Structure formats: C-alpha cells, structure tokens
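What follows is one structure encoded as structure tokens, with my remarks underneath.
Shown here: the complex without one of its protein chains, the others still in place.
The first chain written gets the first letter, and so on, giving A, B and C; residue counts start at 1 in each chain.
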Amino acid sequence: MKLLEYEAKDIFVEYGIPTSTGYVIEDVDNLKAILYKIGLPVILKAQVLVGGRGKAGGIKMAKTEDEAVQKARDILGMEIKGLPVKKLLVCTPSEIQKELYVGFVVDRNKKKMALLASTEGGIDIEQVAEKSPEKIIKEYIDPIIGIQDYQCRSVAKKLGFDGNNMLSLASIIYKLGKIMEDKDAELIEINPLAITPKGFEALDAKLVIDDNSLYRHKEFELDLKESQEFTEIEKVAKEAGLAYVELDGDVGIIGCGAGLVMASLDVINHYGGKPANFLDIGGGANADNMKKALEIITMKSGLKAIFINIFGGITKCDEIANGILEFKPTVPVYVRMMGTNEEKAREILNSAGYELYQSMQEAAKAAVKR
Amino acid sequence: MKLLEYEAKDIFVEYGIPTSTGYVIEDVDNLKAILYKIGLPVILKAQVLVGGRGKAGGIKMAKTEDEAVQKARDILGMEIKGLPVKKLLVCTPSEIQKELYVGFVVDRNKKKMALLASTEGGIDIEQVAEKSPEKIIKEYIDPIIGIQDYQCRSVAKKLGFDGNNMLSLASIIYKLGKIMEDKDAELIEINPLAITPKGFEALDAKLVIDDNSLYRHKEFELDLKESQEFTEIEKVAKEAGLAYVELDGDVGIIGCGAGLVMASLDVINHYGGKPANFLDIGGGANADNMKKALEIITMKSGLKAIFINIFGGITKCDEIANGILEFKPTVPVYVRMMGTNEEKAREILNSAGYELYQSMQEAAKAAVKR
Amino acid sequence: MSILVDEKTKVVVQGATGHQGQFHTTRMKGYGTNIVGGVTPGKGGQMMGDIPIFDSVEEADADASIIFVPARFVKSSALEAISLGLSPVVCITEHVPVKDAMFLMDYARQYDVDIVGPNTPGLISPGKALAGILPPHIFERGEVGLVSRSGTLTYEIIDELTKNGLGQSTALGIGGDPVIGMDFLSTLERFEADKETKAIVMIGEIGGNAEELAAEYIRDNITKPVVSYIAGKTAPPGKRMGHAGAVISGKSGTAESKIAALNAVGVQVATMPHEVPKLIKDVL
Partner (left out) sequence: MSILVDEKTKVVVQGATGHQGQFHTTRMKGYGTNIVGGVTPGKGGQMMGDIPIFDSVEEADADASIIFVPARFVKSSALEAISLGLSPVVCITEHVPVKDAMFLMDYARQYDVDIVGPNTPGLISPGKALAGILPPHIFERGEVGLVSRSGTLTYEIIDELTKNGLGQSTALGIGGDPVIGMDFLSTLERFEADKETKAIVMIGEIGGNAEELAAEYIRDNITKPVVSYIAGKTAPPGKRMGHAGAVISGKSGTAESKIAALNAVGVQVATMPHEVPKLIKDVL
C-alpha cells in the first residue's frame, strides 16, 4: 500500500523527522486561506502515487496569489500517468544548499532490510546506482535485533558529516529505520533530504506499506474507493480478491497461478498478440470466481479475444467451464484446460460450442490468429 | 521496586489475566460501602511488601459486616515484620478447586528469564523446589526473541492440561511473560493461580521491577515517602543515594564498596561484635557523603561504636577524615583507612584525637573490644 | 537420492486440521510421505483419520515440518519448528509479512535449518515423499531436478517433462515472495551434490536478480547441465504480477536481463514452457 507524500510526512512528523510540511487541499477555493497563513512564495505539489510528478508538471512554484490559484487549478485538473490529481500539497519552499538521499529497502538476496544513502539526492536513486554505484552507501539491518543507532552514525559519517551534523543526520536515519520497522514498510525514502540553513529537512517522502502486514496496522485501513493507487478496474479486482494488472493490448487473459499467467502473456506475445491484462484467479477457483474474472477483464473496452489457461491441480476444470457459460462471453473465448475434471469440463464446453485446447501454445496461437 | 498485590493485579487486568480484584481501603470507614457493593463473605488482605502475610495474621475471611469491620480494623493496626499495614485489599473469596504456581525469574546461571510452573501452588515455591524439585517445570526464554506462545503451551501441557484449558492456561502464562518483559521485571509470580468453577484465576500477585530500568518506566515513579518497601532510615539513605541495610546489632558500619562492607560486617562478627547496619558509601565519596553516612547510621538508637573501613582507590582518605570531623560523632569511632592521601588523613584524624588503623581486622577488633 | 526429503523423512504438519491442512495432509500421507502427525494447539490427542494430532511440534518427534497455519501465526509456528532444529520447514502459507520472513530466515540460519517458502507449493521427491501441495500424479521418478519461483507454471513444465519421459529427482517451489528461505543458489548446490540428479531445470520470473545471481553461481559451481524458462517477458515495469516478488523496478528485474545472464553462462532458456523437455534432452 503506497502512501501519498503528505500522509508519509505526517508519520515523519510523528517520529520527529524535520519535514517540510504544509496544507493539503482538494479544492482551489481553499487555497487563499492557506496563502494567508503561510505567505508567498509557495510550492504546489500534486499528490499522486506515481513517480515523475515533477517532469509531468505536477510540481510548481508560485510567487503571487494569482499565479498560485492558476497553477493549483491546472494541477488539480491534471492526470499523471492515468491517475487524476485529487489532492494538492501547498508548502513554503525551503532554501536548499544540498540534496541527499536516504532510504530503506528490503534486500531480497541478503534477506534483510538495507539502509541506502547517497550524497546524490534529488534524482532517481536507481540512476545513481547505475551510473555511480560507489556513491551509494549500504548498511544491512539485523532482522532480529533491528536497526542500531551506531549503524546510522556510521552511514552519516560516510556521507561526509561530522560532529553535531553527523548526530542530527544519524538521528533522522534512525527514525526513518524505526518507521520502516514499526510500520512494516517495504520501502521508505527521503529524496531529497535537503540541507538548508536551518538544518536537515525531508522535502519529499515515499512510504510503501507491506500489504501482508495490514492486518496489524489498523492505522492504514485501506479505503479502496478513496485509494489513488489503483485504476477503477483494479479496484473491482482487488475487492474480488483477484490479482489484476491492466495492459494495453486486446487479448484478455485469465489463468491460475501468477507464473502460468505471466507465461500466458508471453506466449500470446510470442505469436504476435497483445495481452489486454494480467488476471490470476489463483488456486481452487470456482464458477463464481471465473464469472467475476470474466466480468473484470471485459470492463476494458476493445477486447478482441479471451485466452483462458487453467492447469487444474486444486482447481476443478468443470467449475471453470460452468463459470464461462454463466457469464456468456460476447468476445471469442479460447480455453486451454487440463487436470482435475478435465473430461467433465470438455463435455460442458463442447455442448455449448466451445473448443477445449490441451496445450497452451495451441490455444494461444488460436486466440491470436482468430 | 516491589509492587503491592493490588498494584500488580491492576497490571494483570490490563493484560487480560483473570484476577480476583477488589477494592483497596486505607480507612475502615470506607469498608461498608464496599461490602454493600460486593456482598459477603469477604477476604481482607494486608497490603505489605513482605512474605508470610497469612501466617502473621494479615489475611482474614469475614462472614458478617461486624466481623469484617473488626478484622479490617485489626489488620490496619498491625505491623508485619516491622512494616505497618497501611492498605487493605477487600475482595470476594473464590471457590478454589486446585492451586497452581506460575512465575518468571531471572536465572543468573543461564543468563535468561526462566518460566517456572508447578501443580503445587499456594505454598512457597522454594519449599517445593527443595522437597520435590521434580514438581517444578522450567522453561528458558530466549533473551533476544522473547517469550513464545508455544513455550507457554508446552508448560501448560506439562502441568497436566488439555484442550481449551491448556490454551487458557498458556494464554495466562504468555501474558505473565509479556508483563515480565514489557515492565522490566526481575520477578513475577501468580501464587496461587487457582482453578475455580469459572476457570483460572490469579488469587495473589507478586511483581518486582528492576530498579535499574525505572528510568524507562515512568509508570512506576517511585514515591519514596509513600513507599512501603523501606524503613524510615532506609528511605533517608536511598534519598542520599547510599546503599543501607538495617541490622540488629550495635556497631555501626561504614565502608566503601559492597564487598568490603560485607567483609567488615563479617570481621566485626568474627570478633564477637554485632553490626548495626550495612552502609556502602561507594567509590569516590567526599566529606559531605561521609557526614551524611554518619548521620544516617546514627539515626538508629543504641549504637555503641562505629567502624569505618576505607580502601582508598578513587576515594580520597583526607575527604573521609574531614567528613568524620565535620560530623563530630558522639559514639567512639574506629577508623581503618589506606590508599590515596592516607598520610593527610592520618594527620587530620590524629590531630583531632582519633587513631588510624591500617588493617581492617585490628580496627574491627578494637571496635568490638572497646 | 533426492534433496531435502525422501521416504524416511518424518514430517509433521502444522495447521493440519484446517481446511487446506486436512486435505493436503491426507493427500501427502496417501502419496507415501512419512507423516508422523499434525499439530493444532488445543486439539492434541485427537485423530484425523489415522493421523495423530498433537498440541506441539515437540511431541510429534519429526524431522521436518510443513506449515499451513494462517499468515499471522506463521512466525510463531516456524519458530517452534526451527527452535527444535527441524529441517526443512516448508511454509505453504502465503501473505506472510516480509518483516516476519526476514526474521525467520535469520533465525533459521542460526539453527542451520532450511526454510522452503513462504508462499510455496512445497516440494516433491517423486515416488518417495510429497511435502507440499503439488499435484503428485503429474510427477514421475527420474533424473531431472527442478527448482521454480512459480506453482502452476511448474506443473505445466513438469507435465511436459513427464510426458516426454523425463522423470524428476526432486521438484521444489522456492516461493513467489521477495524474501524466501531456500533460493536458486542453495537449491542448485543441493542438486549439484545429489547423485541422482543429472540435469536441472530452473524456472524464473521477473523481479529481483535471483536469476542473474544464479547464472554467476552456475558458472562457478555447477557442473551439471541447467535449462531454464523465465516468465514475464511482456510484463510492464512497476506492476506486481500476482506474486509479491514479481515486479520490475525501473530497469532491474526484467526477463531480458535474466535471460541474457543465463545465456552468457551457457544456460539454454526456453522461449515457451513446452520447449523445456527438448532442451533437456539436448543436454542429457
């Protein structure tokens, strides 16, 4: 679960990380009152859950009230990478002397949290990692005893700080690590962490909570309707408990098991088709699940064919067949099924005029060459 | 820091351990209102921080109001092992079918918390340990990852319980362990943990908090004036930051370092004397500390002699000498000092008419044979 | 031979009496796995068919454990098994918080215990023991060792192998989560040491760089032929493709990078799943 910048900054404030906070508006009418409070100039920042806001014009500086109103209106009317901007963060610009990067990620290979830091802040850390990996300082956190203050001091030192500056920076890093641990985050970032005449200041904030941990973090109760992380179709899928990703092709895909669905996309692609989506109905799906899955993928317009790929282990093929018939698809459906109750499924589908393929490549080929 | 039964039970309730709670009174006048609320019969329990309350008459059952008032008055007028009873816990008696023991202690040798449990509850667990050690179940807690629920289930099982009873008991043990960990306890005990027709119930509660951890447990702010753990002289010593223990002899003892003071007591005793106290002024004491120490030990009446034993490492002997002169003791003082600034101290004391011994046995002998 | 489990391995099932646990415990036992009991605290003393249920792992006297308990109880259940030194501990449960997974992997390392999963279909040494939820009828005893990040895709490829007369020594799903116990490296090491295994199939997918590391490891340590398939060639960046671990971040974690790394060390990578048997036959 991704948090918006201002939501993450609220948590920073709670933990005592110096942060450029401000006010969030959804309606330009509320801007003047804020300007009255915090004065001019202001920075207007679109609150969306995708990277590259700045480049997309979602971050603007305004020096006069008229300019602020105009730019706020522009940003609140934007879509960035398909997501409408619903909220705007208004804050006072900071006097930036230098920009650092500090973040924590889950390191899959070490199976530990990794603390990453760099003097090259303000730009994408992956770019830094690629171009000048020596500029990234890395420190692993013991998963059992957790982050230790001396690790943070060591990193602050390696970033080139001494004395009280080193201690202040270490304290910010430590608190960031504590948020990572306390909130079950899978990613937390301050980029940039600015050096200003007043000291360190987190100008941006990225925080992604591990969905699997949400049961023990009631503070992050996901309000799907309000969520800005997903498209409308993704929300419906999420509510139905199905893993769905929207793609830009025209062949709808349903399969059981993430790996098999990914392979299905690849095979469709191999034969020259373009998958319209990724949809995993998981193991043990019944007719209702199948019907719901078809409803979801057909919410997308322009579908030319549907490829259904089931390797029935726990999943019973006849349930899947019944789900297809209940839905009555209006788009051509190419079904590959094998495994549990395969024969029953074949009878059901054949009698309704559907062919049943045994190999995924044949079914995929048919769906593409239709 | 020892908690009173009712204070510990308040924490039990907070953690969801089923507990026979009640009401605490300091004045018999408040008893009737409580009887009106909880009915008769009642158990009246002296709230004091020493063992053996029951045998000393500090726990009584009352069946009528008159009996309750009379017995409450008796108990609130008592002293148990020198400590006046200031508070009385009034509760409804439980129907006891069986009594268990469950507790956690710090195991010095294993350097771990040990969970102890026994089917022989209601009596001193040290007696059980001595007479039938096989009746004590022991489980060590990993100091880094903390108590685990399966350990509690294992102990509940070994106590002879199955099914839901095993789970309920395990849950109580787990919560008790969590209190031990969360509150930095050095000892926590439920003895007895009763089996009643309604289920398990903690009838008594013992909880000792590690004094060294109090800085991180503001909830246990020690109110020395109100504390029932110490005698009046001990309170004065505690306030002065000196380790003092009252004993029943007539030779006052002051020394630096716990081991040396204990040895001083032993040597006095060896020569036939009776130490009046243990007082450790610690390392690096100055004249003021020495003066204060003399004030404290002379608060006890009947002192016949004072034995001062200083091995000056960090401690400067001349400071100690000056402290003695400032206090102007009215009881004969036998001083043994050696180490830093010994010669200066000798001059100071000799000129005031005191002899300075170089060996502790000679000084002790003189203090006893005076 | 085989790796991790065989017909002698005494297996206990934690969470055996739940819906999934019951079904799979019975199936594993039916397959011939030496299931010594199930564990469900509070149900000790009961029987589930001919399988005794215990209150604790300790009472079951097992060598290895399979975990079906709900995600929020996985940490505690796994700690119980690890602290007794059981190995492997196979965690079928999905949706385990990654913080718990990291904790467990570190703890298991201290006890020298192999964790399989979480979010894994488990493993099978065909004809000897099934320690997981893989559909056993598609497997056949043989000489191919298979290791995979995916469940159903494994079945797909196993089915092709078996149909083509290529039996398996052991097939292991390492799980689709970002943080897992046994990984490509440790599994490859076991297959290299296993006398029965003559060739290895490694099924990867987008996300992370486990396949790239495996390629290096293969170059330096593996003498047996390895064939691979990588799923997700057409997945877009930034989107989680079903598995929590299957996400391309920026330029890292792409199928192209993985395929290139494997090809560079001489590992043939199948374009489509059904091509795997042919590639295996080429190298055997």
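Rule of thumb we're sticking to: a contact is a pair of C-beta atoms (placed from the backbone, for glycine too) under 8 Å apart; a residue touches a chain by one contact, two chains touch by 3 or more.
Since this is a predicted model, take the numbers as computed values, not measurements.
Asker: Can you list the shown chains that the omitted chain is in contact with?
Answerer: Visible chains that the missing one touches: A, B.
Asker: Tell me which of B:162, B:186 or B:250 is the one touching the absent chain.
Answerer: Candidates B:162, B:186 or B:250; residue touching the omitted chain: B:186.
Asker: For the chain left out of this view, which of B:58, B:177, B:275 or B:323 touches it?
Answerer: Considering all chains, including the one not shown, the answer is B:275.
Asker: Among B:207, B:265 or B:324, single out the residue that touches the unshown chain.
Answerer: Considering all chains, including the one not shown, the answer is B:265.
Asker: Hey, which chain B residues sit against the chain that's not shown?
Answerer: Residues 50, 106, 108-109, 111-113, 124, 126, 130, 142-144, 181, 184, 186, 210-213, 215-216, 243, 245, 247, 255-263, 265-270, 275, 278, 280, 283, 311, 313-314, 338-340, 359-361 of chain B touch the chain that is not shown.
Asker: Could you please point out the chain A residues that touch the chain left off the display?
Answerer: 142, 145, 148-150, 153-154, 157, 162-164, 166-167, 170
By definition in this document, only the chains that are shown with their structure count from here on.
Asker: From the centre of chain A, which other chain's Cα mean sits the farthest off?
Answerer: For chain A, the chain whose C-alpha mean is farthest off is B.
Asker: Centre to centre, by mean C-alpha position, how many angstrom separate chain A and chain B?
Answerer: That pair's centroid distance is 56 Å.
Asker: How many angstrom lie between the CA centroids of chain A and chain C, rounded to a whole number?
Answerer: Between these chains, centre-to-centre, one finds 27 Å.
Asker: Enumerate the residues of chain B that touch no fewer than two other chains.
Answerer: Touching at least two other chains: 145.
Asker: Which chain C residues touch at least two other chains?
Answerer: 107
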